[in-house]
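Of the protein chains in this complex, all but one are displayed in their positions.
Labels run A, B and C following the written order; every chain starts at residue 1.
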């Protein structure tokens, strides 16, 4: 694996590296860690990489790596740059023949997303997108329960993603690099809150239920004076098959950390998962006792068991969930490289999820500006 | 206290009686417990009432009680009938000179609510409404914190009220009296879910924040085939001062019990209260440690302490919260009867809260039927 | 019901009155609320009692009430005095022909307990003891599960009762009446911590498991300098049938409120109940999903349902559990007075539980002073 972005002081690059390293299937062999060559080199040294595999830029990396022999050359590139640099790097990588694992949201806007989808289809290369919350074992369990009909027809879905880290104008100081680019329309795109975390909520909702959001009604707000993009969004949603839901994301829910949650109610029962205690899935039925299903314990689905590394009671966290995406990506790629068809259970988010995410952002932004109640999610 | 409704097999009548009895300030002295005189008499006997104070109808009760001497005659009437009988009983009581404590929603529709408000103003009698969730000590604490500015300007409010008891067509059997009338437009009014529990959510939101909902966008749904009123409602709300929020209520969230909750986020922090664990208030700030404030423990507001009966760690529940309304109502009435002005801290929901609740229901129903995004809450 | 003790400023008297009033079966008709006649009278006035039924002393009360006609005379007396006054009042009441409901621990020492047991047997009057934690619906459920063999043979039991209210020398100030007498050997007895709350733990352990503690090994400590009795106790216990356990109580677990808890493990599973969230019973099995059983929800035992007043999701608390003892006591007494045999399910702690509690205290005190490992619990 090579990496673009994720130099010193970056946040998500280190997460990707831990996730990739955890299971021993992936080795970081090269990188262009920063647009600043000196910083890229320093970062590479921190990571014990040989200097000749640390590049000054991603075009240089793709060119030089292409020249290396099989077995030495990186197999895929991990993209951990700000949003506006996703498309340029991903399309260059695909064009150079490298498989891609990209951070989300997939691109800067929906148009780029469709072009990337076309390029992916054209090259036939493997494309992964790190909607990492789908990697949790109990999210897999939730999805299995819903999709195998254990709740009956889905009626209502509630997904919440409140954060509080932007309750003040953090981007004013210049010292908070994350706040800086995530609230900047030139780098983040048309949305900050919905783009950064609302898309995780949307992806989780669709992943667990297997139902697509068809129309929505959004109320986006910029609470912090001086901020250029919205920092809060409340959305009513309607899904395929008549299900209704509420989805909200916030960066100004002061004091909240990162407690993404999902609740799904069907005719016969309901489930609840909260990232704050990710190894528990609450299962409620209309007339029996609620169950507290726990990672690794009792009779869980194969999908859940396959994504669990430890015996029950040994808490697995964010990195392990993230690593499940990398592991599935790596094992699927191994199969492809060996000329085999990857096993269906090695699932990870793809370019199609990325297109849906960008369409969701676009619909929320359009809806919020409109007096009309319902906005279709147009791909 | 006399009671109208609440005979054998009724649910809420027994709650009112426990709440009224708890503190020893109120004695049940008479009742018209059912429109079926035999049932009324049997219920009165269960309650150890002398037969002559158990009446066949509420008009009879008001007439006969009026004839009794001071000190023997009931002081106020508690109304625990289905919605469509609230207004007739309450207006008859006021006209007969009795103070009133009524179950919610206050009336069948907004028009009745306004007429009751006028009658209340005209007679000058004391009117209470049992939005009982405002009686919890930690709800008082939450309100105190928000209103005294500890969170700064309020930005976002989320109130949820999911229940699951109507996930099936319970009203079909004829055996579930509660389901029967609460889903019947002739007895419940224009709404089931929003009317029954959505108004609790609305009242809690306004009580804690001190901010009124100015406009809303509602998506009401009837999920259970054959049901005549909506059983689920998702609402985006906008409040005075620029705050935004989400409010939802549901009777088809299969497996949920009654976990009303509220979260309020201001510039400087957030609070969270959940009825499932009512003695805890989570207080989060942007940069310090979250606090777990507990009923009766540590330095709490006077308002909270005044509504707490036990030392910390002795769980207080639904009945105690309900009883706080009755106690405040009774002590305020004692003061009035003694010619004094009741203390301001003896607060309980009033006819004004009832009018707002009916206006909220009307706005939700209108919004849900409309293609327009925002609906004003018109009194 | 008459009451001895429980005047203004007392803590537990008010709890007994709320518990007795809640269900409408019991009316407070008289009292000797304090050894100070003026205080007794003021307290009676607070409670709206007629002055002639408020007495200056309990001997006076028993004498005068005895002279009243049937139907007017109190039926039983509730004793809410400090420990050293339990026996004198209870024995006088029984001798005067009154049934008794007494606070715990039953007496000052084991010898008094045995004498009271004999007197109870001799008079045939009804005697209840307020080990109130056994009144919680989910404690009833726990007991039902264990006793009906759902866990298999019991192996291990853990009961904890940590409090923190005596972490400082509260009794030094003179302002804390509770601290004052509960740490005074002349009024509390041979033990403070074990006597006051350790006996609740012991009673709960034996109630839920149906197994008696046969021997124990105790380490009692007085942590606060200047205190006259122990304020912390750790106890290893062995029960009938080979079960082992840990029981501890503490008054110096700084910051703890009142989180009594019990865990029972058998061959086939385990249960866990915590007073902090009293409406939940966690049920774990060796290979299935844990269950979160909730008061009033799903398929619970008859014993649990019979002691529940509200639908699921309406939290019941300390007072409701306490009231279950009073309700059972009152209904059993009604049956007796009507010449019937009380129903077996109207259970409440009796004089036998009281004797066991006093024997437990004596064994803990003896064990702690001994170098020998195991101490038999001798009745």
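We adopt the following convention: a residue touches a chain if its C-beta (ideal position, glycine included) is under 8 Å from a C-beta of that chain, and two chains touch if they have at least 3 such contacts.
Bear in mind the structure is a predicted one, so any value in this text is a computation, not a measurement.
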Neighbouring displayed chains - absent chain, whole complex: A, B, C
Which of B:131, B:294 or B:356 contacts the chain that the document leaves out: B:294
Residue among C:270, C:296 or C:313 that touches the chain left out of view: C:270
Contact residue for the chain not shown (choose from A:42, A:268, A:319 or A:379): A:319
Hidden partner interface residues of chain B, rising order: 282-283, 285, 287-294, 297-299
For chain C, residues in touch with the removed chain: 151, 155-156, 158, 160, 162, 164, 167-168, 217, 219, 221, 223, 232, 234, 236, 238, 244-246, 248, 250, 252-256, 263, 265-270, 283-286, 290, 370-374
Residues from chain A at the interface with the omitted partner, ascending: 11, 14-15, 17-18, 21-25, 28, 47-48, 163, 165, 256-259, 275-278, 294, 296-297, 309-320
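Just so it is clear, only the chains that are shown with their structure count from here on.
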Between chain C and chain B, distance of the C-alpha-averaged centres to the nearest whole Å: 35
Distance between chain centroids, defined by C-alpha means - chain A, chain C (Å): 55
Cα-centroid distance, chain A relative to chain B, in whole angstrom: 43
Multi-partner residues of chain A (at least 2 other chains): 283, 285, 290
